[in-house]
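A protein chain is absent from this complex, but the other protein chains hold their places.
Up next, subunit A:
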Amino acid sequence: MEVELKEMLEDLEALKRTLSDPSHHDSIAKLQQHVERISDLAKSVPSRRSKVQDMSAEVVDSNPYSRLMALQRMGIVENYERIREFSVAIVGIGGVGSVAAEMLTRCGIGRLLLYDYDKVELANMNRLFFRPEQSGMTKTDAAVQTLSDINPDVVLESYTLNITTVKGFETFMESLRNQNFRPRNGDGGVDLVLSCVDNYEARMVVNQACNELNQIWMESGVSEDAVSGHIQLLVPGETACFACVPPLIVASGVDERTLKRDGVCAASLPTTMGVVAGLLVQNTLKFLLKFGQVSPYLGYNALKDYFPTMEMKPNLQCSNAACLERQKEYILTKPARDAAAAKAKMEMEASSATEIPIHADNEWNISVDDSYDIEKTDLTSSSDALPEGLTRELPSADEFQILPVPEETSTSIDDLEELRRQLEALNAD
């Protein structure tokens, strides 16, 4: 375009010279001004920034990472640049997933894997991220388009598939195992999976995959009425998996009609979705970059601005076989883990003991009473004990218990082909 405009200017100049009549000169000058303005506009159209080799902490306007690297100077994060080594998989690129993807992209995450089978629609425009002109595109394609413009340093992989189908699940598992980006120990190829899906089936699928791969993941959700949400950290074997606790309406047996009104499509707000995405990515950054406390569960009630937190232990009778496997592994490695923790604690104490006393003299003979310490340790060790009259329904999970194996059901003598033929015969007439 610039070349064309330049040629046009030259043509106008030539025209001006050939015209002897000075009365036309004014209008030609006007045309020249227009062309110059257009070429200015063309120059101001933003160009894509080039990739950045190393994250720099230099404070200049052109450095996309200066504010992030300042986290190190402030003493919040020890080594921010490590973020470029991490891979995060985001399942579901909707109201929460797309915003989470943008946040991680702007933070300079190493690699993002995006999964969705849906298309962008105008009905999505009450949420953040997608633009009206993207409607009709697959959510994965539209996300890659926007994200690669925002930060070309991030390696983006998009998977347009339904993870609940057998074939989609295989591709999903394969992509999570792929270690091309960074070779590492163990099976996994990603550091964290974020579930941002909108239905129970897909959550159960993410749960299945992560339990099988021993992959740490975070679950997120926004309620159908758009005024509450939650995020949850799931460490296979250590915390409750998604199948450990059945949904409320299944467990309590209440009439589900009282919980959901018929025929009303789900509500959504950009605010609630944005808050939940923010909480999710904040927890992700704390987990990856090792700062602050990673929340095992964080709820958000928008109506009362209430943020409950809690921890959930795995269910020994979980219906998910892979979860039970992970629980077994976790219990079996408990002694080693306890020993390591005790050693770390001893070292900490030893290093603090060698420090010089804070007060060299003790003019008033003030001493700390040891008995208080003992009482305190007693209290913590008995905090698991229940008051009299109460018993726990489930056994404690501290020791691994071998559950009785259910008796093998007698294998049917029926032949699958025969059954298929019978059904086809019924279908025929």
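In this section, a residue touches a chain if its C-beta (ideal position, glycine included) is under 8 Å from a C-beta of that chain, and two chains touch if they have at least 3 such contacts; residues count from 1.
In the analysis below, contacts and distances are computed from a predicted model.
Participant: Given the options "Ubiquitin-fold modifier-conjugating enzyme 1", "NMDA receptor-regulated protein 1a", "Origin of replication complex subunit 3" or "Vacuolar fusion protein MON1 homolog", which would UniProt use as the protein name of the unshown chain?
Facilitator: Result for the unshown chain: "Ubiquitin-fold modifier-conjugating enzyme 1".
Participant: Just name the one of A:D305, A:E388 or A:D414 that touches the chain not displayed here.
Facilitator: A:D414
Participant: Hey, which of A:E81, A:D118 or A:E325 is the one touching the hidden chain?
Facilitator: Of these options, the touching residue for the absent chain is A:D118.
Participant: Among A:S195, A:Q208, A:Q232 or A:Q327, exactly one should touch the missing chain; which is it?
Facilitator: Residue touching the absent chain, from the options given: A:Q208.
Participant: What does the interface between subunit A and the hidden chain look like in terms of residue numbers?
Facilitator: Residues touching the hidden chain, for subunit A, are 118, 163-166, 169, 200-201, 204-205, 207-208, 243, 246-247, 249-250, 253, 255-257, 260, 262-263, 265, 319-320, 409, 411-412, 414, 416, 419-420, 422-424, 426-427.
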